[in-house]
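Working notes, structure below.
Complex shown without one protein chain; remaining protein chains in place.
Note that the chains take the letters A, B and C in the order they are written out, and that residue 1 is the start of every chain.
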Amino acid sequence: MLMSVAEGIISGIMIGGVYSLVALGIVVVFKSTRVITFTQGGLLLMGAITGWALLGPAGLPVGLGVVLTLAACAFLGMCLDRFTLRPIIGQPILASIMVTIALAWLFDSVGTLIIGGGLRPYPPLLPHGTYKWGRVYISQSLLLQFIIAVLLFIAFTLFYKYGRLGLAMRGTAEDHTVVQSLGIKVTNIFSYSWVIAALSGGVSGILLASTLGATVGLSGIGMKALVVVLIGGMESIPGVILMGPIIGILENLSIQFLDPLVGGGLGEVVPYAVMLIVLLVKPYGLFGLKRIERI
Amino acid sequence: MHWVPCGTYNVNYRQDFAIFRTKPHWISLVVFLLILFTLPFYCSRYMLALLSTIGITIIAVQGLGILTGYGGQISIGQAAFMGTGAYLSVILMQRFDFPFLLALFSAGIGSGLVGVVFGLPALRIKGFYLAMSTLAAQLILGWFFLHLRGITGGTEGLHVEHASFAGITFNTPQNKYWLVMVFTLLAIFFAKNLMRTKVGRALVAIRDNDLAAKVMGIEVALYKLLAFFISCFFAGIAGAVYAHYIGFISPVQFTLQDSILYLGILIVGGMGSIMGAIFGTVFMKLIEEFVFVISPMLATWFPGFGAQFFAALSLAFYAIIIILFLVFEPRGINHLWVVLKNRYRLYPFSH
Amino acid sequence: MRMKMNVWLLLLSLGIFLAGSSFGLFGYALAQEKGVLDRDPIGSVAIFEINDLTGPTSDSCVPHHNGIWDVIRDVNEKGGIIYSDPKTGKKERVKINFEWGDNKAQAGPVPTLYERMANASPRPIICYMGSSAAGETTPPWTQRDKIVQINAGGGQPGWYPPRYAFTINSDYPGNACTAAWWAMKDWKSKGHTEAPGWAWFTLDIPYGRATIKPESEAYIKSLGFKIVGTWTMPFVPVDTGAQFRSMIDAGANYCYGNLVILQQQKLMKDVTMLGLKEKIQVIACPYGIMEDIIKVAGKDAEGLVGVHNTAFPDELDKPGVKWAHDITKKYKHAWNSDSILGCAYGKIMVTAIKWALETKGYPVTGEDVYNSMLSPDGFDTGGLLPPVKFTQTERRGIWKTHMRGVKDGKIVRISEDFTIPDMKPGGPWTPKE
Partner (left out) sequence: MLKISNVEVKYSNVILVLKGVSLEVPDEAVVCLLGANGAGKTTLIRAVSGMLKTQLGKVTDGVIEIGGQRVENQSPEVIAALRVAQVMEGRRVLEQLTVEENLKLGGYIGPGGSRLKADLDRVYDYFPRLWELKTRTSGYISGGEQQMVVIGRALMTHPKLMLLDEPSLGLAPLMVKSIYEVLERINREEKTSMLLVEQNARIALSIASYGYIMESGRIVLDGAAEKLKDNEDVKEFYLGLSAVGKKKSYKDVKHYKRRKRWLG
């Protein structure tokens, strides 16, 4: 019993690492543009599919393939910002929600156009073994994904704390007008944050697809990442990196201990239920900044 | 700017409040209703099915329009509330022998109450956060549809007896169409009038600025929940009518994608207008049908691509249309219609 | 002058008309002499299909669609359905009109899709519902419109009570019974005596849950299993360790689920990675043990077993399989167990129409096709499927299933045929209250 709780917690942390990885992109976009993106899953899917196309049928070496995939993702992120999100700056929040949802749909159907409904095998990129301590197993690929998530988290934190662009992004998040008056092109900052989001989508897409295969359903993970972001607090990278594993653990434990009692399905619902409760108790997430509204 | 037909002056409040002001208005209304209700006599069953699904969608979208378009509360859960209504009406009729109309009405009320429960977060949050909490409602309600097997039939769903009242059994495509249309018209009428009452104006005030509305003495909390109730009431009615139209309900009929589509319809049609919801629904449904008709043709002409290539187009079409509208005409089709109408009214003078 | 001109024109056109028609008559007479192929088809019959061409189950639905389409295209290219007319005894042929629609695994578009295609001209007489959503919704309608309906899945309640809906598949609960039957044999052959544990995997959609029925659970219990619970598979599983751990803690030795390859391969990868292959045996449904599983799971697929009911793609010595293979290759589609099923659906629909034509003559109605579906001889698919036969009370065509397993990178047959029990609601296995 205790052992399986431990197992559940450890593999939950690992799964949560994946959620955090996907969620990073959402936070990056939100931090500078105040747009909550439902598209992150779609970007992930595009990363996975581009990676598949370059590594599989095109047969490029792994390094080159990954670099090209990331470049394609960056370009996609830029186009996304330029052609869909920039024109709707200033419209109500529903507009940005719907545009990002519509983009997610678009990516889903583009994914279907390219690879159909099936599953495309990926060349093995990550090690495929396990570590074990007693009964506790850790999959090496999940561990590696988790480590990459943590590294990216550290990189992002440093970037925001000390990087010039990171500073500009934080400034932009706060006050567009001031940042403009300082000679910073706000629209460029938006573009950069979309590029970064697309890059992180590409990375998570390749990582996920390498263990799972490229399939259109991958985009569904974006939704769960959104839950993680929301519970953690929209602009908080630490919140996200903390909440991802917590959601993973919750999910795992509810699958292990509640699912047999109710006939399954709770793993998918519990994160949302938790989110609902958190929203009721702490509306701006556990680590979010409360915005003061004035009339 | 909303122009009144030339030469029409309102001399008393009754005239000022009238929806239909002039004789041509009334005549066109009567002609429209006449055409609408005699369609089954000379229309194909396909047309009737199309119009019936459009009618049901209009009821649900009208409800969402009250919540989102007027009240400013974003909801990504309308399909689940519709499902609640559908299940409630069927269960009430099958297990408790409710007559059809009573079951329908109770389903609306029940669905509205469920909506209020999930609308509670709206008291503390708004915008995107609310969107996410209604999304949670969608998933949680969906889980209940699927897992309360004893009541909802689980994945096997429920078979629905034909609705009947006043001695008519609604079992043919024709009279099912009439049933749907009656409720669609009622819903439109109700929505139109609701927006002209105190409630409607309060909702608009809350949408524009809820703090300001509060200062003006509007019970924001009450009205937000009321908006949720009304919206979900509409959804519940739509669901109940849908259940009796289609004759079978299962969890796959009330999905997240439908909920999002309803929002998309609202945007394409034009937020915050009764006509917008109607235009949007008709437009989007026609687009869907268009893709359904052309994709087999395209697949025949270009056999190299395979069937799912063209099948995937319909989602892409939806996505592109929603994006195009948001980018180029965020006020939706309704705005184009208003512009056209005013052009016509002012013709030949430009202003 | 003008008047004269008109007269000339009239005469000229009359001449052309006479010449043309006599030429036509001559040609017609000539054609009568030659075979049926030189004559125009006597008419056309219509088939339509509503299928999940996009969405979570599309990777098996698309090959089915392709199979049906290929068969129909092939028949049309060879001149249509050729039959001997019961009244004149002459050979005639009819073309097939084929319409399809994608309902995206959702029920929303079904009514309009159905009404449009069911009311087309000529009036369809048979339809194929590859989508669970459509298969469940439409049986009352097809009964009303007298259109024979063929369902892909064996899980829909559409075929009970008997209506115009048929299924050419072993039903999903029946598949689970096959799996349990094999598992029990396997359990005993390993020398165990205690009761093994049975766990369900499901997807939270009708297809995924259709296998878990009171009937199938009763049967599995009667074999001596104890059913330990139900675990859900997310559509995109990041890690299924939690499910496996929980299952094993609950005492499961075998797990079975209606999963498609996407989930099945992840299960196999995880169960290998966690080193649990000795502890728990994963059993797949027919859609989980297609050839692709080896491509995507590689070595990890080793040891997977699954229920099946079609022929193997490499059994080209069977005439039906050879025929299906040639057709699939002709239209450049992938060749696997799914294509076999697709071609089988197509073949059965075409055969049913042909029989109806031969007993009734053109034009045929859905009712005629319905009667020929109930032909006492059943359908011979040339080895594609086990014998397919329907009766007045039974709409499931297939009763024989077998088990397959992945061994050394190939899918091989690992059991003899098994006759699945009757899983009908209210049938022998329905628990008495």
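By our rule, a contact is a pair of C-beta atoms (placed from the backbone, for glycine too) under 8 Å apart; a residue touches a chain by one contact, two chains touch by 3 or more.
This is a predicted model, so every value here is computed, not measured.
Enquirer: So there's a chain missing from this view; which of the remaining chains does it actually touch?
Expert: A
Enquirer: From the list A:L142, A:A168 or A:L276, pick the residue that touches the absent chain.
Expert: That would be A:A168, which touches the missing chain.
Enquirer: Tell me which residue among A:V22, A:V179, A:I196 or A:A209 touches the hidden chain in the full complex.
Expert: A:V179
Enquirer: Spell out, residue by residue, where the missing chain touches chain A.
Expert: The missing chain touches chain A at positions 164, 167-168, 170-171, 173-185, 289.
Convention: only the chains that are shown with their structure count from here on.
Enquirer: Which chain maximises the distance between its CA centroid and that of chain B?
Expert: Using the mean of the C-alpha atoms as each chain's centre, the farthest one from chain B is C.
Enquirer: Using the average of all C-alpha atoms in each chain as its centre, how far is it in Å between chain B and chain C?
Expert: That gives a centre separation of 36 Å.
Enquirer: Can you give the whole-Å distance between the Cα centres of chain A and chain B?
Expert: Those two chain centres are 33 Å apart.
Enquirer: Which chain B residues reach two or more other chains?
Expert: Touching at least two other chains: 143, 146, 306, 308, 311-312, 314-315.
Enquirer: What are the residue numbers in chain C that touch two or more other chains?
Expert: 53-54, 58, 62, 204
Enquirer: Give every residue of chain A touching chain B within the complex, in rising order.
Expert: Touch residues, chain A against chain B: 36, 84, 87-88, 91, 93-95, 97-99, 101-103, 105-106, 108-110, 112-113, 116-117, 226-227, 230, 262-266, 268-269, 272-273, 275-276, 279-280, 283-284, 293-295.
Enquirer: Name, in rising order, each residue of chain A that touches chain C in their complex.
Expert: Per the touch definition, chain A meets chain C at residues 1, 4, 7-8, 11-12, 14-15, 18, 109, 112, 116-121, 128-130, 132, 137, 139, 142, 208, 211-213, 215, 217-218, 220-221, 251-253, 255-257, 259-260, 263-268.
Enquirer: Using the touch rule from the top, collect the residues of chain C that touch chain A in their complex.
Expert: 53-59, 61-62, 200, 202, 204, 228-232, 234-239, 241-243, 245-246, 249-250, 261-262, 265-266, 269-270, 273-275, 292, 295-296, 298
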